[in-house]
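Notes to accompany the following structure.
Here the complex is missing one protein chain, while the rest keep their positions.
Entry: chain A
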Amino acid sequence: MAEENKFTVSIDGISVSVDPGTTILNAARQIGGDIVPPAMCYYSKLEGSGGKCRTCLVKVSKGSEKDPRPMPKLVASCRTTVMDGMEVQNITSPEVVEARKAVVEMLLINHPLDCPVCDQAGECKLQDLGYEHGSAKTRYEFERRTFERIDIGDKIQLHMNRCILCYRCVFTADQITDKRVHGVIGRGDHAEISTYIQGVVDNDFSGNVIDVCPVGALTDKTFRFKSRVWFTKPVQAHCACEKCSGKVTLWYKGEEVIRVTARKDEFGEVESFICNTCRFERKATSDWTIEQPTAINPASVIGANHYEQFQPPAVISEDEKLQTANRAQLLRTEKLK
């Protein structure tokens, strides 16, 4: 034991010492980087979440210092707590990579893959996962299941076709709002998120279901089809709100705030839940105190158009033909200067 009351666990050969009771996933998040298992359903702010999507499966090759036997099956890292001396294999185990690929394939067989018209595209966990693990072709040759789109409340639209049944929105509705207004009905692959009665979601924090949704199943109707996310610029801002912390991210397109969301960390989890007034009503710059631009992962498509100016390579400024070919971008560079 490295320190008093700390467990040492090694994930893909990298050791970290964590508090007892930490899950493998959270231990991996403390290390960070590529070895963090993806999580579609786990949400650290929601009690009881996790264990369902199976994308975070890892192999425990050594149970603990006391009992070094490996665990017989792959385990969900989001719900398995670490033991002292545990050795976990994530991306170093072919078995895990294979299983994750299988799970991604399963998640995608009934997904409509309508990314070109989906508001979530660009910040979608399933898109990232599919890109990382999925194969280019599907082996599924049957009709995908479909549902009618429904409006739950006047600000939120539920697009059940895209849902992966992570239950995050159900936990959100259960835990941060006082009335249980929606849940899962049906069973198996015909299960659906539903409110039973359309439009019944009407409380001050219902909008948070949009933020917790890892895919485009729950979308903000005030933002719907306004813009692709990579054309918008996220900015940290706050306001003095009576209901919530008032700490948000504003998404600008030009001068206009077209969307307000809670602030998300690098794992896509919100820092604090925000109220519907902040989310849906306050859409003028004058409502907010701007802090700073939101840090964007350089690999993310959201940063692509904003934080990196087009720097023409030296060769372009010398060659006239190349200048004509890149005219549009060069003009833009001039304008931004």
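In this text, contacts are C-beta pairs under 8 Å (C-beta built on N, C-alpha and C of every residue); 3 or more make two chains touch, one makes a residue touch a chain; residues count from 1.
The rule we apply is simple: contacts and distances are computed from a predicted model.
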item: Name per UniProt, for the chain absent here [options: "Cytochrome c oxidase subunit II", "Carbohydrate ABC transporter membrane protein 2, CUT1 family", "NADH-quinone oxidoreductase subunit F" or "4Fe-4S ferredoxin-type domain-containing protein"]; value: "NADH-quinone oxidoreductase subunit F"
item: Touching residue (missing chain; options A:Cys53, A:Leu218, A:Cys244 or A:Ile302); value: A:Cys53
item: Contact residue for the chain not shown (choose from A:Val9, A:Ala27 or A:Ile164); value: A:Ile164
item: Of A:Glu132, A:Asp189 or A:Asp265, the one touching the omitted chain in the full complex; value: A:Asp189
item: Contacting the left-out chain in the complete assembly, out of A:Ile14, A:Ile91, A:Ile109 or A:Ile258; value: A:Ile109
item: Selected residue (touches chain absent from view) among A:Lys6, A:Lys45 or A:Arg79; value: A:Arg79
item: Where the unshown chain meets chain A, residue by residue; value: 50-55, 57, 73-74, 76, 79, 99, 102-103, 105-107, 109-110, 139-140, 142, 164-165, 167, 183-184, 186-191
